[in-house]
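Below, a portion of the complex is reproduced, with chain positions unchanged.
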Amino acid sequence: MSIVRPGASEADRFTVGSHTFNSRLLVGTGKYRDFEQTRLAIEASGAEIVTVAIRRTNIGQNADEPNLLDYLPPDKYTILPNTAGCHTAKDAVRTCRLARELLDGWNLVKLEVLSEHKTLYPDVVETLNAAEVLVRDGFEVMVYTSDDPIVARQLEAIGCKAVMPLGAPIGSGLGLQNPYNIAMILEELTVPVLVDAGVGTASEAAVAMELGCDGVLMNTAIALAEDPIMMARAMRLAVESGRLAYLAGRMPRRAHASASSPMDNLVGRRPG
Amino acid sequence: MKTVDISVNGEACSMPADASVADLLAELKLAGRRIAVELNENIVPKSSYAQTRLATGDQLEIVHAIGGG
């Protein structure tokens, strides 16, 4: 993993499969007060990719009910349908196919096959199975997974376009629990690696980027902040600052101090 | 008049005997909205709504995008 620093005039772009983006912050659309708050927060976040869930329409509901995609038009945002709620490979594949139809053939999906467990951790066996089917079926798969570097490597080998290990349980806001494993994943994968889930505040998003991640995906940290729109701005800046710090190359850590001001020519000393 | 008994999103429902998916969507006031339809676990492309006939026992899923993370 060697850092190629973009020139001053060059953009630092981020590519997933056949798609290229400027923003490295991906955001979810759940848990907001209403669609208007969703729209404003996402605008403030600068995100280009937004995740959505696929659910049954309410039969018999008011036909004029507003629709999320009216607030986040697919011609402005890259809509990334997820498979949240699926606990088996079969359900996840089925959901992706519905999503592709819904989005007029758009084939970039976020695969997540969660265990039925309070951690909402992925079931990695089912995730691997689903990834195989989806890749064969022509999807460009961004896959939510545990921070197990071996599983991450297997998902890349299957053909996933981005691997997205969790930082901490979804919605917990606990911050990266195991930066070591994230670093191990980054050391070896060549597809983009994004931390998905677990970030609670801005500095934690910066930490993920400083490790060398290609991006961060979050939802709750913005949606459940006291002021979601202000937090969205904070996260936008945090991801940018972490990315820049990674590219800029941090100073070496030193076990002892090193003066910032020169220690010679001090007033009142006899010259040594 | 003859009808077909189908299930839509897990709920029982009946439609006239020669109804198409397009008819169902019109009935549900979902025509033209951003949705996707699955019939017996197979996707029904938008372009086939009109010619896809419903039969008794059909299981339909009609989905849309909602907020999610």
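Each chain gets a letter, A and B, in the order it is written, and its residues are counted from 1.
One rule holds for everything that comes next: contacts are C-beta pairs under 8 Å (C-beta built on N, C-alpha and C of every residue); 3 or more make two chains touch, one makes a residue touch a chain.
Predicted model, so just to flag it, every value in this text is computed and none were measured.
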*What are the copy numbers of each protein chain across the entire complex?*
A x4, B x4
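By definition in this document, only the chains that are shown with their structure count from here on.
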*Roughly how far is chain A from chain B, going centre to centre by Cα mean, in whole Å?*
35
*How about chain A: which of its residues touch chain B in the complex?*
28-32, 35, 38, 51-57, 59-60, 63, 67-69, 79, 81-82, 84, 94, 97-103, 170-171, 197, 218-220, 223
*Contacting residues of chain B [partner chain A, same complex]*: 8-11, 13, 28-30, 33-38, 41, 43-46, 61-69
